[in-house]
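All remarks here apply to the structure that follows.
In this view, the complex is presented without one of its protein chains, the others remaining in place.
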Amino acid sequence: MIYNLPYIAAGLIIVIGIITMVAKKDLIKIVMGLALVESGVNLFLVATGYIEGGIAPIFTNAGSERMVLPTVQAMTLTNIVIGIATTAMLLSFIMIIYKKYKTTDVTKVGRLKG
Amino acid sequence: MNLRKYVSAIIVVVLAVFFLLTTTGLEFGNPKNTQMDSYMTDNGQQMAAVNNIVSGVVFDFRGFDTLGEATVLFTAVLAVSLMFRKRKEEEDYEYE
Partner (left out) sequence: MNMSKIVRITADVILPFILVFGFYIIIHGHLTPGGGFQGGAVIATGIVLMFVAGRFDDIKKKFSLSALKNTESLGLLLFILTGLLAFTIGATFFYNWLANGGFIFGDAVAYGSNAGFFNTAGTIPLMNIAVGIEVIGAMGIIILYMLSGISEEEA
């Protein structure tokens, strides 16, 4: 059980992110909860591809011949860039909402004009 | 109002148990299927002539994913630049 520590840490970060998204009332804190969930997913992806005693998959001045899996690291690179794009768009939405309603409380911006 | 808090607490507890239960079935440092990655590390230096296997995977073996990622970045910048435009004289545009 003690050897699964990276997986337990990734699961805990995801759960803390979900709790932040559900229980907070400020818009910026909800977006930070979403960023926490994405960080936890990236950590879980990279921890999946570890081989015991392996080095980074780079052949320049390499020490040994045992390498970790490189496909998972490529997926994590793509996921980080997609996270940046999503967070930038959400934060610009929040700025436009603040300009119109003068508040960022999520219970007060729920008006629909008929 | 209290009913909403209790239902959301129960859902969060169910999700937490589900996320933390999958960690007991995996084994750290011993993945099961490594055939595709063994093929990439054995033949990457000859087919793509590159020393950094991760760059070879990102740009040569799986180039379509990188094309999709560049498009997602471009679309996000397009959306941000659409939110901050200047408005001309439009109708139906009044806020109290």
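Labels A and B are assigned to the chains in the order they are written; within every chain, residues are numbered from 1.
Methods note: a contact is a pair of C-beta atoms (placed from the backbone, for glycine too) under 8 Å apart; a residue touches a chain by one contact, two chains touch by 3 or more.
No experiment lies behind these values; they were computed from the predicted model shown.
*Asks:* Provide the residue numbers of chain A that touch the chain removed from this figure.
*Replies:* On the chain A side, contact with the omitted chain comes from 56, 58-63, 65, 77, 80-81, 88, 91-92, 95.
*Asks:* For chain B, which residues reach the chain that was dropped from this view?
*Replies:* Here the touching residues of chain B are 45-52, 54-56, 58-60, 63-64, 66-67, 70-71, 73-74, 76-77, 80-81, 83-84, 86.
The working rule: only the chains that are shown with their structure count from here on.
*Asks:* What whole-Å value do you get for the distance between chain A and chain B if each is reduced to the mean of its CA atoms?
*Replies:* One centre to the other, that is 8 Å.
*Asks:* Taking the touch rule as given, give the residues of chain A at its contact with chain B in the complex, in rising order.
*Replies:* Against chain B, the touching part of chain A is residues 1, 3-8, 11-12, 14-15, 18-19, 22-23, 47-52, 57-60, 67, 69-71, 73-75, 77-78, 81-82, 84-86, 88-89, 92-93, 95-96, 100.
*Asks:* Going by the contact rule at the top, pick out the chain B residues touching chain A in the complex.
*Replies:* 8, 12, 15-16, 19-20, 22-24, 26-31, 34, 36-37, 40-41, 45, 51-54, 57-58, 62, 65-66, 68-69, 72-73, 75-77, 79-80, 83-84, 95
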